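The complex is shown incomplete by one protein chain, all other protein chains being positioned as in the whole.
The letters A and B name the chains in turn, as written, and every chain counts its residues from 1.
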Amino acid sequence: MSERDVVLEVEDLKVEFDTYGGIVHAVRGVSFQVRQGETLAIVGESGCGKSVTMQSIMGLIPMPPGRITSGTAMYRGQDLIRNKYLGGRDIRGSAIGMVFQDPMTSLNPTMTIGDQIAETLQVHRGFSKSQALARAVELIAMVRIPDAAKRASQYPFEFSGGMLQRSMIAMSLACEPSILIADEPTTALDVTIQAQILDLLMDLQKEKGMAIVLITHDLGVVARMADDVMVMYAGEIVESGTIDDVFYRGAHPYTMGLRAAMPSRELGARQRLTPIDGSPPDLFSPPSGCGYFARCPQAMRMCQAQHPYLMSVGTAHHSRCWLQHPDSTRQVPGLSIPHLGSVPVQS
Amino acid sequence: MLRYILKRLLHGLITVWFIATATFIAMHAVPGDPLSGEKAMTPEIRRNLEAKYGLDKPVVEQYRIFLVNMAQGDFGISYTQQNREVNDILREGFPVSATLGILAIVFAALGGVLLGALTATYRNRLPDVVIMFLVILGISVPSFVFAALGQLALVKINAWTGFTLFPVAGWGTVMHMVVPSLVLGLGTMAYLTRLMRSSMLEVTNTDYVRTARSKGLPPARIFLKHQLRNAILPVVTVLGPAIAAITTGGFVVELVFAIPGLGRYFVQAVQQLDYTVIMGTTVFYGAFLVLMVIIVDIVYGLIDPRVRLKA
Partner (left out) sequence: MTDATLSAAGFEPVQVDRQMQQLTRPSLSYWQDAWRRLKANRRAFISLYIVIGLLLFTVAGPWVWTVDPSTQDLDQVSKAPGSDRRAFIAEPYQPWDGVRTAVPEGPASSAPPTNVKTVGTTTTQAVRLTWDPVAGVAGYRIYRNIYRPTAGGALGLPLGDALTPDQVSFEDRLDLEPMTYYYAVLTLDRFGQALSAPASLGVKVVRVITRAQAVERKLVASESDAKVGDTLQLALHPFGTDYLGRDLLARLMTGARVSLLIGIFAPLFYVLLGIAYGSAAGFMGGKADSVLMRFADFVVALPFLLFMILFKIAFGIGPGESGIFPMLVALVLLSWPSAARLVRGQILQIREEGYIGASRLLGARTGYLVMRHMIPNTMGVILVTLTFAIPSAIFTEAFLSFIGMGVAPPTPSWGSMCNEGIRTMLTTPHELIFPAVMISTTVLAFNLLGDGLRDAFDARMRSRE
């Protein structure tokens, strides 16, 4: 892991939602760092709080019913949770860009693509309308959409899904942000388009040197893009570390479960994928012990009552599991799962 | 776009023909004939009158003549008002009804959009609760009760202040128009407010508004450029039916406020079974509504690029 500048540091973020059924504790004390030029992947199943975490930092969760009950998110010495403005200007859209999951619904259907990109520049950079439009055409060309000038004057319904996601990326990068948050950027797209979008993101990252926070449930995407990985479960980080730490030296039974549920080349055609039984706990009343207790094959007696804390299992590699406690005599059995990539295959 | 407009106009023409035919059939289904309502007359006079109005011809022939005359913009002569052309009546009454209707629809549309946006913005807070309570009242109280209450209020206000800013009845000046058009537009405004509110709330939760916020746009810009324009679309689609509702509602308001519009002629004609006037008014009125609906659809196309460019 390199020691580059930290551009975003989140401490103990907690988010709740009021619903008909009661209060949902969607995010329960999340802390992490984003480094310049690197990609942090946040992984987890639906409803684990990964999107809410980033949206609350961006001030995008509707309040009410949402509520940030504690936490800070420091960007260049300024707390984004308390103050969304930097030098009088909104950091959203200028210092941090965001790309959403479904490009079909994430663009305004009654505005041209060019206008929607130009808008950001007009607001944050003080460009005139024509300047901004000219720059928008350049940005559209930058994300490799052919015939950019014509495309700029078209409406979202005239674009394909992949083109729309490219336009979203162009829009989020218009002000050259230092962080790009990509919330499941490829989930709604065809597999071939997915690859193109990921390549585009990596190329742009190299070019511009920005940090990317990639929210996804697709471990394939993580393997391809990420430097660091953060696994979330039931509103908490259960494991974090570099991609190698998490993929090859996974320490939390949930991470092991995810790996076992994922097809990989090494297992060959006769592999059996192992699903994780059951479903995540109800976040209306989070369990007092470990959230994964009910599904965990390595569950111990204390896991039900005692809430595990993040324990260090290596350099900058943490796991929220009692198995890693020094008093634990048991081993994490998942380590025998075959490794990805360069590790030699043993038949 | 031009092709779309032409297509709509052609469809509109067919619709008007359908309305005319339905009117003709309905009128000829009436028991007896138009002349039996008159005082006793000798067979000779009766024959003359039948010849004058073309009633001696076979029904199909009458239908043909009716259509040909209508195509030339001639609705015939009134049965009860001697030698008065239906066109004259239309020319006299329609501008009044149209002015009243247009004022009411403008009031209803502007009020509905503004109040709807306001209530959605202040959702579940005091302005929302108060306005929505009034809106529910507005939807539940019949237009004639509003008309009566409006007039009663005017009588009291005029008596109390001692001078007449808004006349209680009649037509002619701008001041005559204010209260009747407010009363007429009230129900529709309430309906549009509800529609606008729910549409606005829906738009507020869309992905593209979230995108706009993630771009750090000022709230006013998000409201105007991203929310309002998209939220108005469903309101525009119901403007056509709303215009129809308002103009027929106008009949009552015209009666209560003694406004010399088409409504009064129509009600009079129905009471006297004056067939040419009934038919003329209905067909003319139907054609007007069809035209308004087409205009509303074209306006919708202008606002929504998906419709404009796909047509």
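Everything that follows uses one rule, which is that contacts are C-beta pairs under 8 Å (C-beta built on N, C-alpha and C of every residue); 3 or more make two chains touch, one makes a residue touch a chain.
No experiment lies behind these values; they were computed from the predicted model shown.
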| item | value |
| --- | --- |
| Of B:145, B:224 or B:302, the residue in touch with the unshown chain | B:145 |
| Options B:51, B:65, B:129 or B:155, residue touching the unrepresented chain | B:155 |
| Chain not shown, touching residues in chain B | 14-15, 18-19, 22-23, 26-27, 29-31, 136-137, 139-145, 148, 152, 155, 244, 248-249, 251-252, 255-256, 266-267, 270-271, 273, 278, 281-282, 285-286, 289-290, 293 |
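Basically, only the chains that are shown with their structure count from here on.
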| item | value |
| --- | --- |
| Chain B partner contacts - residues on chain A that touch it in the complex | 58-60, 62, 84, 89-94, 97-98, 100, 102, 105-111, 119-120, 123-124, 155, 157-158, 168, 171-172 |
| Chain A contact footprint on chain B (complex, rising order) | 205-208, 210-218, 221, 225-226, 229-230, 233, 303-306, 309 |
